[in-house]
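One chain of protein is taken out of this complex; the other chains stay put.
Moving on to subunit A:
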Amino acid sequence: MRGLELRQYAPALAAGCAGTALGVINQEPSGALFLALATTMLIKRRHLAVAAALLLIAVCALIVFVQASGSAGLTRPAAFLLSALAIVWLADLWRRRIDTDEHLNNAKLIVESMPGLGWATDAMGKFVYVNPSVVEYVGKRTDEFNETGRTGLEAVHPDDAERVTEAWLTSMRTGTSFQSIHRIRRADGEYRWFQAYGRPHFDAQGDILGWFGTTIDVDEKKRAEQRLAESERQLRTLIDTMPVMIWCGSPSGEPIYQNPKTLEYLGATFEEIKENNFGVVHPDDAEGFQSAWADCVERKTSLSLICRLRYKDGTHRWNRIDAAPLLGEDGEIIEWYGTNVDIEELHQTQEELRSNAERLRLMLDTLPAFVWCASPEGQPTYFNEPLMKYSGVTLEELRGVDGSGFAPMISSLVHPADAPFLRDRFEQSFKSGEPIALKYRHRLADGNYHLVDCRARVLRDRQSRLFQWYGVIVDVEDEAQAQAQLQKAQHQLELATRAASLSELSASIAHELNQPLVAVTTNSSATAQWLSATPPNIDRAKSSAKKAADAASDAAEVISRIKALFRQSGGAKYPGDINEVILEACTLLRERIAGSKCDLQTHLEPNLPNATFDKGLILQVVVNLIQNAMDAMATLNGAVRLLDIRSRFVNGKILVDVRDSGVGLQDAEKIFEPFYTTKHNGMGIGLSICRSIVGAHAGTLWASPSEPSGTVFTFALPLSGG
């Protein structure tokens, strides 16, 4: 720069030196012309001080060298002195000039080495200077900026242009600093965010001369801000649109924010809630809530409670309220964040469950039955209260007893004599999952034993694995004793029963006799009529008489059969095997069975205990039932005629089933009425007599439908001594 400076001044200096030389050396007046030229050039370049200094030097030199010869005295020294002063002045000017240059250079360096974009404009906003960063960034020079006529807006993002212009105009108008954040296009066309700051400078009159400014790249920051704002916006949208009630509170617990869902739910405005935060809480819950909240605020701990909040329709609904404080580094609460969740349905369900469970427990504990549950292995899992009291044990004590599966239950609660039997049955059932139904002597809290009826079933899960055993135990001790009493009474009643059956028997006998008697009387009368006719019809009379005789012998047969029946039953009962009676009946009826085309099947349980019965009577019953069964199937065409006789031992009784595959009965009780028959020739003793006979043995006879068709007649006889 200095070189440039020298070159600028060189013509002036050359002209000045030439002038001076001419004037001094040649004493040519024309040298003044060169001096004047040099001066003019300097003046033109506004270097008045330099020009004045040089002119003074030249004039003084002229005076010294030109006038020296001519004059003496004071003039020369004065001129010399002035010349010297002028040189000194010039030198000073020169030095100052160099200083200024240096400052300028430094300033320029500073400006140019600044990280941002440096610029200066004139009063109109035209760029007068841009630092190399600008040139480099925008790819244009100052003059190019101004050429566009848009005062530098050309590189600004179109969306920001108006804002920038506005800021600029404001700055121009008010003289305040210009500030703007906007995007500027880079040479490659990409926009980046910049923050521009320009300060106006003024002249003495206060008019703006121009602006100096810097524009700093704030792209990263701006974008980060934008991202932040975006994420904040998203978060807010999220919070505002989420179907969850969200709220914020101040460190002291005052509400700060409630999301729209919350306000909508409560049917209140934020102001209302702010005014009375606890107004929406159910009056019964408000106090607890308030104290819990205050406690949490004080201890800076999370809040979690359920309470009823007033719903917009005025009802109160259960809500779970959770809140957590956000703590600063100093451990102070910055803000509370909370959510409300409507758990009305859940709460109701829970309440219902609780009340159901309570009801169930109450029910189980008040039931006049003892209820227990056990795992599939037989380990007891539940005893109801009455059972524990009754047995004098607790579940825990039972579990503490040695032994696996149901062993503890049996060893603690069952009479030793019944234990093996019970163990077998339980083992069998727990393996197979078959229901349990049995009676045993149960140990009571006082050490006595009572007969109980124990029934249990297993619940299976979806894979039909055994899941849990549920059982009830009913004390049947009283019942058993009553049963014994009853049996005694029944024994006494037996005689009376016999008497009753006698009347039925006589009615049945009367019926059996009446039929042949009608035939006897009608045929006899006819015989008489045929004989008294003219002429007598002997043939018809004979025929009628024969019919009468046949009918009379039928009647006689009925009587002899009844006699035989009573002869066989001497009234004495002896213990015997019912299977023998069944086999005997089958033998007696073998030919009839074969003739009836029935398929006889017998399923007789071996080793049946003995029953006490009158063999003759019971044989009659079996024979009658078999005949009935065959008759029931007599009209079957083509269908299977299955005659199935079984004996079995069930619940202390001997049961005999006689099953047919006929069309079945319409009324299973009516058939036992004395004069009811479904048969065409109802001979033999009726079902009513069968029932009387079985009844006289303290047994029962009944009929029930058989599957898939037909009827099964069953009679049950008690055991000997039972």
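A few remarks follow.
The rule is simple: a contact is a pair of C-beta atoms (placed from the backbone, for glycine too) under 8 Å apart; a residue touches a chain by one contact, two chains touch by 3 or more; residues count from 1.
The rule is simple: contacts and distances are computed from a predicted model.
The unshown chain of the complex is recorded in UniProt as "Response regulator", chosen from "Methylamine dehydrogenase heavy chain", "Phosphoribosylformylglycinamidine synthase subunit PurL", "Response regulator" or "Acyl dehydratase". Annotation: of A:T339, A:S375, A:S543 or A:T700, A:S543 touches the absent chain (contact as defined above). Contact with the omitted chain, checked across A:K389, A:H511 or A:K573, is made by A:H511.
Considering the full assembly, A:A526 is the residue among A:C454, A:A526 or A:C690 that touches the omitted chain. Among A:V218, A:V393, A:A551 or A:A703, only A:A551 touches the chain left out of the display.
Although one chain is not shown, part of subunit A still touches it, namely residues 507, 510-511, 514-523, 525-527, 529-530, 533, 537, 540, 543-544, 547-548, 550-551, 554, 674-681.
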